[in-house]
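All protein chains but one are shown at their positions in the complex.
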């Protein structure tokens, strides 16, 4: 699972990501697309905060969910869709920093079901700390 | 758990909600505040969609998470904060409709930990259908 | 979802339950089989305890998991199998009492995926209190 995904996969995922109104509205961007692993970055703007000024768990979860979904999609044929079935996420620490970065990693890619690990890091002055960790189930629809 | 919460509780929760940059940015609004139960409504705008035009699971989760957090807060003293520890959510159906409505309901309010049920309905022409269901753990910080 | 399931369904589920070595070894028994809802009861014997003498969360989860699986199976054709995909469970209180009772209830039965609510009650001198609550995803295999 090292290195970048193929150009075809990167184009397919980028095109799908750009159709996600929510990701654009939040200001999220795709930062890395590898086979079975996708990174999404979100700047800590006032538009994504909760009541104390930290990144809202809902925004943290949203990019984690998308990162997992696209990680699953990197391993599937071009015509497949991979709707999310469920996920669980623990908030470990307030999501502070200049930006947060979600990493979705495929743990198991089955014929029908895929399971991903979700991790979100807060990044401040280049220092990274884990702020959330989760697990997600996706369904492969052809 | 019937009826509205007291004016003090409603004011406290409304003030906190209005400080959540994410809720404002998504266009979410508080629809009901009862003791142990809070409803949040989100209109199905292009700004909250995934790649097929349905409401993004991240937006669905975000209002569910906030609804549970504020439901927990209705049962705590004015100076308490109730950070979310974790939640799990199943997406049951595409979140379609004119708007979606998340309902957070306290299942158990302990001294330190609170557990909420999360439900999200898609509402179309007045017809409601369950699109997501989850469970959330919160921590009471005084 | 009221009343008992048909004789065919009850026989099918009872036969499957009796093949579960774990349920027999724990001393669990099927207490009720309704369409979309199954109850399993477990006596509080020393063989199912954790270090403080309460029912072990693993035993609580095991009967909750089986109750959900069989609840899903009541709604499927005779030749289907419904392997569990995942579940999440919150322990709300120590599982004390003469016995515990797990109730699995189908929240949504789809063509491929079924989602159940899991509840476990501690029962002492006829008094019931909720000791665990969860949510489970199952996969329909034909």
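Per-chain numbering from 1; labels A, B and C assigned in written order.
Following the convention adopted for this analysis, contacts are C-beta pairs under 8 Å (C-beta built on N, C-alpha and C of every residue); 3 or more make two chains touch, one makes a residue touch a chain.
Here the structure is a predicted model, which means the values were calculated and not measured.
Trainee: Quick one: say which of C:9, C:33, C:85 or C:140 touches the chain that got left out.
Mentor: C:85
Trainee: What subunit C residues would touch the chain not displayed?
Mentor: 16-17, 19-26, 45-52, 56-59, 61-63, 65-66, 83-91
Trainee: Write the list of subunit B residues that the hidden chain touches.
Mentor: Here the touching residues of subunit B are 85-86, 88, 112-113, 137, 139.
Trainee: Applying the definition given at the start, please give the residues of subunit A touching the unseen chain.
Mentor: 88, 90, 92-93, 107-108, 110, 115, 117, 130, 133-135, 137
Simple rule for what comes next: only the chains that are shown with their structure count from here on.
Trainee: Please list the single chain whose C-alpha centre lies closest to the global protein C-alpha centre.
Mentor: It is chain B that sits nearest the middle.
Trainee: From the centre of subunit C, which other chain's Cα mean sits the farthest off?
Mentor: A
Trainee: Find the geometric centre of each of subunit A and subunit B from their Cα atoms only, then give the gap between the two centres in Å, rounded to an integer.
Mentor: For subunit A versus subunit B, the centre distance works out to 22 Å.
Trainee: In whole angstrom, how far does the Cα centroid of subunit B sit from the Cα centroid of subunit C?
Mentor: Once rounded, the distance between the two centres reads 29 Å.
Trainee: Taking each chain's centre as its mean C-alpha position, how far apart are subunit A and subunit C in Å?
Mentor: 34
Trainee: Can you list every residue of subunit A that touches 2 or more other chains, as numbers and ranges?
Mentor: 85-86, 88
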